[in-house]
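Input: a single structure, listed below in structure tokens.
Removed: one protein chain of the complex. Kept in place: all other protein chains.
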Amino acid sequence: MSYLTRAPIILDELLATVSSPECGGTCVFLGTVRDGPDEHGVTAIEYSAYEEMVEGELGRIVTEVGERWSGARVAVRHRLGLIPVGEASIAIVAAAPHRAHAFEACRYVIEEVKRRVPVWKKELRADGSETWVDPSGRPTVRPSDLPTHV
Amino acid sequence: MSYLTRAPIILDELLATVSSPECGGTCVFLGTVRDGPDEHGVTAIEYSAYEEMVEGELGRIVTEVGERWSGARVAVRHRLGLIPVGEASIAIVAAAPHRAHAFEACRYVIEEVKRRVPVWKKELRADGSETWVDPSGRPTVRPSDLPTHV
Amino acid sequence: MERPALSGTIRVRFFARYAELVGRAEAAVAVSLPATVGDVVRRVREQLPGARAIPERPLAAVNLHHAKLDASVGDGDEVALLPPIAGG
Partner (left out) sequence: MERPALSGTIRVRFFARYAELVGRAEAAVAVSLPATVGDVVRRVREQLPGARAIPERPLAAVNLHHAKLDASVGDGDEVALLPPIAGG
């Protein structure tokens, strides 16, 4: 199944894919399109991606979760296209026998997504202006931090 | 609104209560009834509570979240009664402008629930046996760790 | 001159396994004042059948707040004896 979708993300579908009688704790992260004080009238965000690489990179991240937290089960969905304020652009679901692992695995996935997964967003404003988001000021990826192409 | 319910928890209702255009990150914790290797054939758990104190204690925890993480919004629902394996006994939803705060606030609530909120569970097994769960071996609450009655 | 000893009535509530041990969900217990939560626990363990199986130092609450055993209680207070918490 693809990690990408252009339709609204249905959280219950993701929850169903990770649920298991052995997992007592499930942690979910939802990233939603924001119109906060830093966003100045954003009405929607247009998400685009290097889609083939997103699939590969998210697959690697999911594999890493399985290696680091034995018994953890994780599902991820990233939405692309035009997403209105308030709707989710990403949902991550991590279930584990114990809650600490569920939190850690879920947090790991979103941090790695922000660091490694090639998705871009353009903010659209009510006044018709558009801005590519460059998360400068926040820690951004550097090639030297990433696994080297062999 | 009460923090307690005897009906299945509907996550979308909780998400709706915390959603806000200023909150870009939402973290959810779901605790579900487990039948793992340590549980030996549990079919359901009967949850009971000191209900008036649960309401007060959860209200205090929600207030503490607002004091510690400015701008965070949190919703909690604990289910009581007979809950079958796989269904949620608790749902916590924490939304915040930035994701680190959403994770921290959500984790804070579940840890405080485990420490302070007077709820008990009796495991029911396929063979008809019943056991009150005593989370010994895990850190349990001691009166000296808790706020003193004035 | 000695003042006459005051006494008070405490509403004691039992939950989960403790309610099963004493076979009831609540009791009214008379104590001499001043009194502490610990005094109430001692009276409960002496007076109520089955209550010996409750620990000498259980988790307790007074009027819906967690309380230590040396917390004072007065007439009309509600003292709850709480088995190990297992919520979530």
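In this document, chain identifiers A, B and C correspond to the written order of the chains, with residue numbering beginning at 1 in each.
Here is the rule we go by: a residue touches a chain if its C-beta (ideal position, glycine included) is under 8 Å from a C-beta of that chain, and two chains touch if they have at least 3 such contacts.
Computed from a predicted model, the values in this text were never measured in an experiment.
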| item | value |
| --- | --- |
| Chains in view touching the one left out | A |
| Given A:S2, A:S48 or A:T63, the one touching the chain that is not displayed | A:S48 |
| Missing-partner contacts on chain A, residue numbers | 31, 47-50, 52-54, 56-57, 78, 89-90, 110, 113-122, 132-136, 140-144, 146-150 |
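Operating definition for what follows: only the chains that are shown with their structure count from here on.
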| item | value |
| --- | --- |
| Centroid distance [mean C-alpha coordinates] between chain B and chain A, Å | 25 |
| Chain A-chain C separation of Cα centroids, rounded to whole Å | 51 |
| Gap in Å, rounded to a whole number, between the CA centres of chain C and chain B | 26 |
| Residue list for chain C, restricted to those that touch at least two other chains | none |
